[in-house]
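Shown below is the structure under consideration.
Only one protein chain is missing; all other protein chains are in place.
Each chain carries a letter (A and B) given by its place in the written order, and its residues are counted from 1.
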Amino acid sequence: MITTHLPALQIVVPLVSAPLCVLLGKARLAYALALIVCWAVFGISVLLLGQVLDNGVISYRLGGWAPPWGIEYRVDPVNAYVLLIVAAIGALVITYAKPSVAKEIGSGRETLFYTSYLLCLTGLLGVTITGDAFNIFVFLEISSLSSYVLISLGQDRRALTASFRYLIFGTIGATFFLIGVGLLYQATGTLNIADMANRVALLAENRTVQAAFAFMAVGLAVKAALFPLHAWLPNAYAYAPSVVTAFLAATATKVSIYVLIRTYFTIFGPEFSFEVMTLGPVLMVLAILAMLVGSTIAIFQDDLKRLLAYSSVAQIGYMVLGLGFATVLGVTGGMLHLFNHALMKGGLFLALGCVFYRTGSVSIEAMKGLGHRMPWTMAAIVIGGLSLIGVPLTVGFVSKWYLLLAAIDSGMWWITIFILVSSLLAIVYVWRLVEAAYLSPSPEGAPSGEAPLVMLIPTWVLMLASVYFGVDTRVSVGVATRAAEFLLGAGS
Amino acid sequence: MEWPGLFNYWIVIFLMMAGLYVVMARANLIKKMVGLSIFQASVFIFYLTMGKVAGGTAPIVIPGNPVYSNPLPHVLILTAIVVGVATLAMGLAIIVRINEAYGTIEEDEIDQQEHDS
Partner (left out) sequence: MSHHLVIRVIAKLLIPFILLFGLYVQFHGDFGPGGGFQAGVIFAVAFVLYALVYGLDNARRIIPDRYIRAGIALGVLIFAGTGVVAMFLGGNYLDYSVLAHDPPHGQHLGIFVVEFGVGLTVASVMVAIFFAFAGRGHKIDEKEG
């Protein structure tokens, strides 16, 4: 009986436990509950992916109302894959969270942190699993509102302004999406994504549909921090508590990219998006600019969290570039990078959290000599950095390789130059870090010693995963290819 | 179709643009929230207009053969209004904290303080 309810449980379990955390009141109990729940959610997502790969698309009728009238949870290879990423990161980050949260957020607010964390997880999973356009908006706002809270918990007062700016941007983005959904409802009379896709296919010349497309594309680009709409991201990542940065960097933008993919490929279909609306060149130009500008700005940052945040802007460029090709290879590359970037950026931010836990700072100054003071943490950062550059045997290489193949396959070989230039820029900023950590002497009296094992192990799990999936690409490439084929096949 | 045709949509577009303009042009954080609320309100009106059928009544079953308005957009927007309230409360709460931390809610003064520090 339980297996048929997995799609609902994926959302309901974290949703129900969020208020329970408030009622428990004690930080330790709330942490224990959140820990169990996050791992349970991860287990559910693994089972769901297995079911989908074996038996095909799963449809779950919420409240027993048949689609297109009721809300439908629809799990296909694409979102099962994204669900797995989000749930895995959610579980690893919560495992890591206890000491870091106790230090950075302080007593009295810890239970509320775990509540917001669970709500944010619920929202992100909900966005991914639902098959209803308006429901996406609701879950998007659940995750956004809780992430505003999470960001504003940062110690620096600039966390507040960062959170406020994110609130303004996020609300405008989500409201644009809402306008788009409204226009689509006017044109098609349905909110169910599958049903909508069938009807939109007949309305390619309809101006309402085209306006809806524009609104949704722009709104989601804001949420995904696609260049030049990324202004909210660097400060939000830099001043949020370490745990929150790691969680959001690895999941929130990924989920927004997923909704972008859904919108372009499932709702409107590749033909409408890329032939009628000629989205391809637009996406590619923006993606290339994001790669170059993001990497360049990252070089000049002294705060490492800001450095990695700008590097995220660049990495989002890679994902969007893959989508821009609108070929199976390109979308595979984009989807792969979604997964790979979650691994390496999540791991890197967790490692920085370890550094902050020990030294109280993540500036390049504080990194001096860290290679000798915190060898394990620093080794993790180096692996993550190599992966950001795209060195072979790391995940970063695999996804860039697919992007290169896609560029050559589409006859746009000149794009490979930009990918290489951006990788070279990545070498520069990663090198700055390595130089400070290994080649500079430690300042006098600098704190030394590793972070607690609870924090180190999740960091290393992500880093080892990013090496493992860089060597053995069968699972990740296999799933991403199936997702890409599903997306492009579903539209034609 | 006589002028102004689709009157409600003119209002929607006007409010949408006015709201967005206020968000962008005002440095005062409270005024930004006001602009954001106006912007969201325009979308509420948009959905309400969409669901209204001329001469239609509330969808409660009554004898005879009445014309009903489409309740679905109205219900949807009830959810969006609640989301809007939550956003507004959240935004104002952050503004209160910003005021406590910076002593001002003018964006340019906050920027200056951040650059100085």
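Operating definition for what follows: contacts are C-beta pairs under 8 Å (C-beta built on N, C-alpha and C of every residue); 3 or more make two chains touch, one makes a residue touch a chain.
Nothing here was measured: the structure is a model prediction, and the numbers come from that model.
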Chains still shown that are in contact with the chain withheld from the display: A, B
Interface with the undisplayed chain - residues on subunit B: 58, 60, 78, 82, 89, 92-93, 96, 100
In subunit A, positions touching the absent partner: 1, 5, 8, 12, 15-16, 18-20, 22-23, 60-64
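One rule holds for everything that comes next: only the chains that are shown with their structure count from here on.
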Between subunit A and subunit B, centroid-to-centroid distance (C-alpha), Å: 28
Partner subunit B, residues of subunit A touching it in the complex: 134, 137-138, 141, 145, 148-149, 152, 157-158, 160-161, 163-164, 167-168, 171-172, 175, 178-179, 182, 185-186, 191
Contacting residues of subunit B [partner subunit A, same complex]: 20, 23, 29, 32, 36, 39-40, 43, 46-47, 50, 72-73, 76, 79-80, 83, 86-87, 90-91, 94-95, 97-98, 101-102, 110, 114
